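The complex is shown incomplete by one protein chain, all other protein chains being positioned as in the whole.
Labels for the chains are A and B, by order of writing; each one numbers its residues from 1.
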Amino acid sequence: MSTQSIPAQPLAARAPGRRRRFGLDLARPSRRHWLGYLLLAPAVLLIALIIVYPLFISLDLSFQNVGIARLDQPRRPFTLANYERLFTSAEFWMACWVTFKLLVIVTGACFVLGLATALLVNNRFRGRSIARLFVALPWAVPEVIAVVIFAWIFDSSFGLMNWLFITLGLTSQTINWFSDPDAAFAVVAITMIWKGYPFVSIMALAGLQSIPEDFYNAAKVDGANAWQRFTNITIPTLMPVLGVTIVLVMLWVFRDFSIIYVLTGGGPLKATQTLSIMTYEQAFGFFKMGYASAVGIVTLVLCVLASLLMVGRRAEAMY
Amino acid sequence: MKLRSSRIVLYLGVAATCAVLLFPIYWLFVTAISPPADLRSLPPRFWPDVPQWQVFSRIAEERPMLLWLTNSTLAALGSVALSMTVSVFAGYALSRFRVRGGQSLGLFILTAKMLPATLLVIPLFGIFRSVGLIGSLWSVVLAHATLIVPFTTWMLKGYFDTIPRELEQAAMVDGCSPLGALFRVILPVATPGLAATALYGFVLSWSDYAYARTFLTNAQQSWTANLGITTMKGEYVTDWNEISAAAVFVALPILVIYLFLERYLVGGLTAGAEK
């Protein structure tokens, strides 16, 4: 078995420069699986350092009465106060309600708009590759930039939307979008929908393109009309991709910070404060990091539960 | 005849849809090049009489626009380099080796995508504060890696899965070590996938606001573009043309990447989901 037992061979002369590998020769069949561990090591290290360890810290923080997190100070005593306070606070339940509303409205609208645009540009026409590109263009606009755009469009004095509403006779005086709770919620929802639907179109288009033309031809031969082809072929074949996409959009709404925070900061009267915004506000607005961690942990648990509920045992398929 | 008219309806439909959906982007651009007076008058003008092109050079000179863009670029390059280095190896290992615990690691990386940034930002703030990284670009480089690594690892695993194992087996029979096979054969073959993955990571980092806002707010010389822009949005008065011009600067790189390399980006985006 050992390399030493290899007798000198004429082969050595025949195959010049047969390289001796230095150190541990990972090419040997018996050692090759070591390489797997070796290759995973840097990722494991990095993830442990910047994800796992911080996660433990925040879990730990959520059981302490901590203002500003400092690692160089002794641990505060264990307490459930953060969670008790959380579940009895009206603000938390309000944030849950806002998150839920946003989740339903934004996800639903993104789904409809995304699927519709995908179907539209999936038709055969000249310039459709350009149209496909354009239809999903908002995907490439950074969230903060989207906020700039919509903050201006919904500006209370010279915004385009006020002008449009007045011109159309929907309202007689300018609406102050960001001081009315319902209006502010609407602006947030619209911005998120505009930013979120292209992802659905991109995924749906990819799904549509993977449906073989023969399916449709076979259905045509069988006498199916356009609507029947849509409901019997397109939707069922797209469903797996769409299911995954919906979950991903949901998770995005659940966790999104930039759009809401920059647009409204969670206001007015916390009408747009989702769990994510609440977490951040408690941590960096009021410097109650223990309490904020508790909110964050609950958010995470809800995220995981929601996605598990949506995809069930096919959880792995969503990635 | 019926075909012709349905064709026209289709074209009109596509044109109208694109017009409505892309109008905000157009409006951003128009706002940037409109004279401030135009923006304070109703009805709005949909194209300025005298486009103010100089707004771009003006904000580049009067505001630290270039610094912000440089910072964003550095943060993105740094976090992408870091993430790609670890995820190329990890993705390859997950694709090829049956390593004990590999599967659970893979699953953990998947779930890491679900982590709310607002949760992770709290302990990271504590950690960075104690090691003195707050205010340094390194803080966002590391924080952005938490966003990027889960994506890139799985995207790369997906790409490696599409490359037949026989390629590196052939390379090993030809005399390569396993790492040699990875570098001489697999990585060159996976170049499009690597590029797509790196681009995607770049977009993720470039678009971040939460981490930059938390770690860099008190260090103006480290502001990234997204953070800088939000400071231009005033409490009472905002120079909409200037902030729009700045926004154009920030959005442009990603829009260009998207328009010219869409195939790669979208390939990465949908790679995992279609399986």
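Operating definition for what follows: a residue touches a chain if its C-beta (ideal position, glycine included) is under 8 Å from a C-beta of that chain, and two chains touch if they have at least 3 such contacts.
Keep in mind that, in the parts below, contacts and distances are computed from a predicted model.
A.B. asks: Just to verify: the chain that's not displayed, which of "NADH dehydrogenase subunit M", "Cytochrome ubiquinol oxidase subunit I", "VWA containing CoxE family protein" or "Glycerol-3-phosphate ABC transporter ATP-binding protein" does UniProt list as its protein name?
C.D. replies: Options "NADH dehydrogenase subunit M", "Cytochrome ubiquinol oxidase subunit I", "VWA containing CoxE family protein" or "Glycerol-3-phosphate ABC transporter ATP-binding protein" narrow down to "Glycerol-3-phosphate ABC transporter ATP-binding protein" for the missing chain.
A.B. asks: Just to verify: which one of B:Leu22, B:Ala60 or B:Cys176 makes contact with the chain not shown?
C.D. replies: Touches the omitted chain: B:Cys176.
A.B. asks: Kindly state which of the options B:Ala16, B:Leu167, B:Ala219 or B:Val256 is in contact with the chain not pictured.
C.D. replies: Of all options in B:Ala16, B:Leu167, B:Ala219 or B:Val256, contact with the hidden chain holds for B:Leu167.
A.B. asks: Spell out the interface residues on chain A facing the chain that's missing from view.
C.D. replies: 1, 3, 5-7, 9, 11, 14-19, 21, 25, 27-30, 32
A.B. asks: Identify the residues of chain B touching the omitted chain, counting contacts across the whole complex.
C.D. replies: 164, 166-167, 169-177, 180, 185, 188-189, 191
In this text, only the chains that are shown with their structure count from here on.
A.B. asks: Using mean C-alpha positions as chain centres, tell me how far chain A is from chain B in Å, no decimals.
C.D. replies: 13
A.B. asks: Within their complex, state which residues of chain B touch chain A.
C.D. replies: Chain B residues touching chain A: 7, 10-11, 13-14, 17-18, 21-22, 24-25, 27-28, 31, 39-44, 82, 85-87, 89-90, 92-94, 96-99, 102, 105, 107-127, 129-130, 142-143, 145-146, 149, 153-154, 172, 175-179, 203, 206-210, 213-214, 226, 229-230, 233, 238, 240, 243-244, 247, 250-251, 254-255, 257-259, 262, 266, 269-270, 272-275.
A.B. asks: Where on chain A is chain B touching in the complex?
C.D. replies: 18-19, 21, 25-27, 32-33, 35-37, 39-40, 42-47, 50-51, 53-58, 61, 68-72, 117, 120-121, 123, 125, 128, 131, 133-135, 137-153, 155, 157-158, 160, 163, 167, 194, 199, 202-203, 206-207, 210, 241, 244-245, 251, 254-255, 257-258, 261-262, 275-277, 279-280, 283-284, 289, 292-293, 296-297, 299-300, 303-304, 307, 316-319
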